[in-house]
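Pasting in a structure now, in structure tokens, and then I'll have a few things to ask.
Shown here: the complex without one of its protein chains, the others still in place.
As written, the chains take the letters A, B and C, and residue 1 is the first residue of each chain.
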Amino acid sequence: MAEVSVLEAVHETLDEVLAADERVFLLGEDLEAGGVFRATDGLSAKYPGRVLDAPLAESSIIGITIGAAHYGQRPIAEIQFADFIHAGFDQLCSEASRWSWRTRGEQYLPMVVRTPWGGGVHGGQHHSQSIEAYYAHMPGIKVVAPSFPADYRSLLKAALADPNPVLFLEHKRTYRLIRQEVEGAPAEDRIGKSRITRRGDDLTVFAYGLMLHESLAAAEELAGEGIECTVVDLLTLNPLDQDTILEAARATGKVLIVHEDTLTGGLGGELAGIIAEHAFEDLDAPIRRLAGPDIPPMPFHEVMESAFMPDRTKIAAAARDLAAY
Amino acid sequence: MAEVSVLEAVHETLDEVLAADERVFLLGEDLEAGGVFRATDGLSAKYPGRVLDAPLAESSIIGITIGAAHYGQRPIAEIQFADFIHAGFDQLCSEASRWSWRTRGEQYLPMVVRTPWGGGVHGGQHHSQSIEAYYAHMPGIKVVAPSFPADYRSLLKAALADPNPVLFLEHKRTYRLIRQEVEGAPAEDRIGKSRITRRGDDLTVFAYGLMLHESLAAAEELAGEGIECTVVDLLTLNPLDQDTILEAARATGKVLIVHEDTLTGGLGGELAGIIAEHAFEDLDAPIRRLAGPDIPPMPFHEVMESAFMPDRTKIAAAARDLAAY
Amino acid sequence: MTASQTRVPRSSEMLDDYLLSEEQLEAMYRYMLLSRRLEERMMTLNRQGRADFVIAGAGQEAAQVGAGMALKAGTDYAAPYYRDLGVMLVLGMTAREAMLNALGKLDDPNSFGRQMPSHWGSAKRRVLTQSSVVATQLVHAVGVALGAKMRNDPIVAFASCGEGSTSRGDFHEALNFAAIHKLPVIFFVENNGYAISERTEKEMPVPHVADRASAYGIQSAVVDGLDAIAVYQTVRPAVDQARRGAGPFLIEAKCFRMWAHSSDDDHRRYRPREELENWASRDPIALFRQRVEEDCLFPPEDLDAIESGVEVEVRAAAKWALDQPDPSPDDMFGFVYKEGDDG
Partner (left out) sequence: MTASQTRVPRSSEMLDDYLLSEEQLEAMYRYMLLSRRLEERMMTLNRQGRADFVIAGAGQEAAQVGAGMALKAGTDYAAPYYRDLGVMLVLGMTAREAMLNALGKLDDPNSFGRQMPSHWGSAKRRVLTQSSVVATQLVHAVGVALGAKMRNDPIVAFASCGEGSTSRGDFHEALNFAAIHKLPVIFFVENNGYAISERTEKEMPVPHVADRASAYGIQSAVVDGLDAIAVYQTVRPAVDQARRGAGPFLIEAKCFRMWAHSSDDDHRRYRPREELENWASRDPIALFRQRVEEDCLFPPEDLDAIESGVEVEVRAAAKWALDQPDPSPDDMFGFVYKEGDDG
């Protein structure tokens, strides 16, 4: 079997779900021409009238998706870059996240919002951001951020089958970078589950997206030095899989949390909070966070950009320190 | 000297700063008639042309404030309820927070956005929210949330003197509830400082806004039982006063963080993360968080509303447990 | 009004199609009255400390009931705003339900005590759940209409708001998209001259909300919102046109807010007394009664009977609702996420 890239996984899954269910449609900027990352290439010709170019207006892209999902369609919105979702914050926070709760489930929104996030592409402030922490703080929204192509496939389908608004985060740097032989590969199809991707006794690394791959690379390197890491692919960022998180933290007693989002207020704080409350007695060292520094993300010039981003070298260094604690 | 309520403190400070500096003006909904909470009562007559009613459009209220501050005025925007700031998220996150950074300080924004936040007023979903965690995650924005009238006065002035965008959070339940003899009262006038309001050896409680008052009341009650609490009034939520936070955490080794915002992704996670990383060796117990439950905030009916909100009783109970750990 | 704005054609032929039957006129009167009496009772409950919050449509009943009656209840989708008790009654909400809602009771079908009163929602009546954030619902209605158009489902989506709410970006984005895709959406703006304390001139630089339609090349109309029949005769053809694929329609009903913004507001602070006095003679419900009486459509006794019927109903509904269960603390949990798969 051929390997599949993250982008191919997304593309073929969109193709499949459009074929499988007439209610599915795509709405976003430049989708008819294939999308700026080519994730919808060829789909508008193949599914006439079901791949819609939206005007350049993110609040309405989200809001119209809400209305169409309420009506009974299965819309998949695309926000061209996660950085531009901010204008839709109100529609997601005030409306989508609460539709079910405020009607005790009588009304609900089977909708997906896909968006490319993350840095490492020389995209500067507005084409590189991590937005997950904002939405991981909204009860009622599910946030999914896979790392491997096989999970992209299964979780995008799960997102579509879910009767709740799902923010589906696609790390843009991995679109073409990460490839996987998907047949036989582990594929999580339940939203809300994290996966222990690698087991080791010395410390536990939590990551997602590009950072998961960097963490695995660091773990590989450290193994050569005799330091064995457990690596957790979080997969779902809201709601968090507290059981797996605690199990993995307890297993080693040393925790390193990695994200490229800025440190303060990032998801790492919540993970640390959960662990420091519920796995305190098993901790053998300070909970360490490795994250983007607290500057407006992200600098453009590649020298500063790579200084901003955590990577395998920085992860390995932090892990070494922690292992030695 | 007469006591002053939080609302009076805000009102008289606005009056003072309007009088002191011609560049200061107020922009927001219904301000000319005095504002829905009466915070601008009489000011439009007293300062003609400097208290402006804005159209009902929050993105532009923030965006125009940005432009006016850039120009050199000293605008103070009011968002009628914090819950309605979400449409201005993009302007705050993508623009205001980065103005200085992306020009290396050549351009900057001496602007203040005031907004009433918090629950306990039967305001339901959209008149009760805690929004601080979103903005505490934005490097470049300062977030201030005082608890006592004297601090409201000094920190509102400090916010106006600050060359950066300051989100000034006024807990609406405390507007008339909390009164203080302000002469001689401690008044923090530096943004970025937290205050240890009470010292005790058994555990440390972190809080802000209404919850600070509830925490102090709980501490009072616990003192009667022989449990002595250190209580920290955070005052500034971004950037956090890491030194004071760590000092207070280390002093007792037991930490209880209280906020009415929903638990997951709330500011408590970040505080726990800081403490679990930098004060780990001094911790004697799990870091405990007491917060609103993970449901879309906040239920309307008072029975559910009070079940949602932490209060002195719940704080005292959690503190007792922690003290006994 | 600019050239691109049109009133709905009013040829006599056309009007014939939209004449109201005796039953409809009766219903119109009944709904308006029911709305008013319910709100009066809610205000009383508020002053008695038994209802936390009231936001009312008093003065706007003719607009609401006239517009609501132009819809196919149970078929068309509605995203009404907080003042639209009149619309909700036409769409089937009962007096009892309205009272449950006003009291935040557990059985309130709108939000089960989870939201503030007047935040409507009903799956079975096709009313989208509403938040307090004004104008977001306009965009949702567009989404509903888009879905329906994709499925060739001949429904219309009705969305209403106040004139102040048209200042928000979401208004622009909603009309823009609906116009590009020629979607069956009726944007119904109840212009009561105020956004809380702000007069219209603080909110917009043009005299009529309907002037905004030209930016989207869509049809618009201005109608006297104190005249329920005129409202119906304006909205109904717009609904029919939209249903036939003619695209969205923006209708502005010139209304009057009789009371303060809400039970938390005191409008004497910002409204001249004469304004309220001048308008008092133009209560839309009284005007309706006067007109049907003058036209001898109903004997006064019939109208009196409606009035006393409504009064009995409202009193009974309030009494009943007060005895219904309040939510318990645990009722706040559940349904954060909808369980199961989407079907």
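Assume contacts are C-beta pairs under 8 Å (C-beta built on N, C-alpha and C of every residue); 3 or more make two chains touch, one makes a residue touch a chain.
This structure is a prediction, so every number in the text was calculated from the model and none was measured.
The chain omitted from view is touched by exactly one of B:Ser44, B:Gln80 or B:Ser100, namely B:Ser100. Here one chain is not drawn; of B:Gly140, B:Gly266 or B:Pro297, the residue touching it is B:Gly140. Contact residues of chain C toward the unshown chain are 2-4, 167-173, 176, 179-180, 201-206, 211-212, 214-218. Think of the hidden chain as still there; on chain B it touches residues 25, 49-50, 54-55, 57, 59-60, 63-75, 87, 90-91, 94-95, 98-108, 110, 139-140, 142, 161-164, 239. Although one chain is not displayed, its contacts with chain A can still be listed: residues 29-30, 32-34, 36, 53, 55-60, 83-84, 86-87, 122-127, 293-296, 299-304, 306-308.
Methods note: only the chains that are shown with their structure count from here on.
Distance from chain B peaks, on a Cα-centroid basis, for C.
The mean-CA centres of chain B and chain C are about 37 angstrom from one another, to the nearest whole unit.
Inter-chain spacing, taken between the CA centroids of chain A and chain C, is 41 Å. Chain centres here are Cα averages; for chain A and chain B they lie 30 Å apart. Taken residue by residue, chain B touches two or more other chains at 59, 83, 86-87, 125-126, 294-296, whereas all remaining positions touch fewer.
Chain C has residues 111, 114-115, 119, 131, 133, 169-170, 336 in contact with two or more other chains.
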